[in-house]
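Missing here is one protein chain; the remaining ones are kept as they sit in the complex.
After this line comes chain A, so read on.
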Amino acid sequence: MTESVRTPVGAPAARVRGRVPLRVGPVSTVLRLRPLVALLGGLAGLLLVFACDLALGDYPISPLGVLRTLFGGGDAGERLVVLQLRLPRALTGLLVGAALGLSGAITQAVVRNPLASPDLLGVTTGAGAAATVVIVTSGTLGGISGVVASLGLPLVALVGGIATAVLVGLLAYRGGVDSFRLVLVGIGMNALTVNATLWLLTIGETQDAGRAMVWLTGSLNARDWDNVVPVGLALLVLVPLTLLGSHALGALQFDDDTVRELGVPVNIARGALLLGAAVLASLATAAAGPIAFVALATPQIALRTAGTPRPPLVVSMVFGALLVVGADLVSRTLFGSLQLPVGIVTAALGAPYLIYLLVHRYREVQT
């Protein structure tokens, strides 16, 4: 090693091993093969599952028929099933899954803890609690219930989720946000909101409580274009914004001093990214209820598949969409008229895969 220190200085810089440049004009990045393959694989899988989601069901349509209908053809029955029933539902699933995957990836990368996710930090449950308040009290309020329930519910959930996130952030703030403290406060807030929800369910009318329960499991049943458009528009704005901010994410992986030393205003960057993640998760929850496990598991699945040191954002997004659309397909087709809520299926599909990856990884380490 002493010898190697004496390498001549100022020698023409060679290539840096393992960092293949990809440069077009002023734009430059590092070409990473494995994440790219993971991304393309995820996109292919998503396309397949999405197509199946449009084609399969009680009224099966051939893939060609689906394609024809999407481009303006098809008979009245096909048009109704594909364009009015299945497409908005599948799109909602895709958007919600993408939002949850991205939100989870950002949260885990910023907090530097694989257990941190909007589910565990109370964002999703906060949204759920707010929605439950509306569902349970709307029955007793009579007249306005219809309007509030149909128009205001997603908005209430959105506000509830963001408010919980801000509250967690404020409670955890002490001259800076310590990751560990944030997770602890988040878990506390999570318990609090879950208990509030349960309390609301017990005091509410049985019928309202039932409706609330269905919403709380996370479901894509009967999603129409009214559900797709707001989520879609919000994501159209938020996703590019978060991805632009994600350059700082690489530097945020270190301890606070190193992060600052690298020229990143650590508190502002963390706060902005976490707020973005909270808005994404709240939006998803507002559209489809709290779909469990997606935000927690997909970033870890994406990380292990792509072989990166932190959850890859775009891959997590695609995997999240794949998981939710796939879970919805399974819940619609495999269980006949039962129609399991998608939240149950995401957990059932995602959990074994995550466990497999974890076990597999530990084996690698041991050998």
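Please note the rule applied: a contact is a pair of C-beta atoms (placed from the backbone, for glycine too) under 8 Å apart; a residue touches a chain by one contact, two chains touch by 3 or more; residues count from 1.
Definition applied: contacts and distances are computed from a predicted model.
K.L.:
Which of the following is the UniProt-recorded protein name of the chain this complex doesn't show: "Tat pathway signal sequence domain protein", "Chemotaxis protein CheA", "ABC transmembrane type-1 domain-containing protein" or "Iron complex transport system ATP-binding protein"?
P.N.:
"Iron complex transport system ATP-binding protein"
K.L.:
Out of A:Leu233, A:Leu262, A:Leu334 or A:Ile355, which touches the unshown chain?
P.N.:
Touching the chain that is not displayed is residue A:Leu262.
K.L.:
Given the full complex, what residues of chain A touch the hidden partner chain?
P.N.:
Output for chain A: 1-11, 13-19, 21-23, 26-30, 112, 244, 246-247, 250-251, 253-255, 257-258, 260-265, 308-310.
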